[in-house]
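First comes the structure, then the notes that go with it.
As you look at this complex, bear in mind that one protein chain is not there, while each of the others sits in place.
Then we have subunit A:
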Amino acid sequence: MKFAIALFAAPHQPAARRALRFAQAALADGHEIVRLFFYQDGVHSASSSVVSSQDELDLTAEWRTFVKAHNLDGVVCIAAALRRGVLDTDEATRYGRTAASIEAPWVLSGLGQLHEAVQEADRLICFGGP
């Protein structure tokens, strides 16, 4: 089955961990992930600025490793990310900010990418939200 996965939760919220475990299980079972789309507070789950204690799960690092290892399409909503101070180097330069926290394999893009994924996938699976 082709899955699109949307994450709306920050990395310290349980839904962010569940999304990663679901994605790992989906690939392990031979399914395809057409796209990961991080929106709302989910943009923090793609941030390379998150620092976890040594004895705690480093979820953002695990996401990065997972997306790289499987060459997945990992998209972070640009409007939601800017609003939350989560920028890549281009946006940091554009808005005169000193910190960039989105780097490869993640890319900033628009909501059209979510709709495209919804159209391509057999199932959209959402994690997090109010």
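As a convention for this text, a contact is a pair of C-beta atoms (placed from the backbone, for glycine too) under 8 Å apart; a residue touches a chain by one contact, two chains touch by 3 or more; residues count from 1.
In the analysis below, contacts and distances are computed from a predicted model.
Between the names "Multicomponent Na+:H+ antiporter subunit D", "ABC transporter ATP-binding protein", "NitT/TauT family transport system permease protein" or "tRNA 2-thiouridine synthesizing protein C", the one given in UniProt for the chain missing from this structure view is "tRNA 2-thiouridine synthesizing protein C".
For the chain missing from the display, the contacting residue among A:Ala15, A:Val67 or A:Leu114 is A:Leu114, taking the whole complex into account.
Touching residues on subunit A toward the chain that is not drawn are 6, 8, 39-40, 79-80, 83, 110-112, 114-115, 118-119, 121, 123-124, 126, 129-130.
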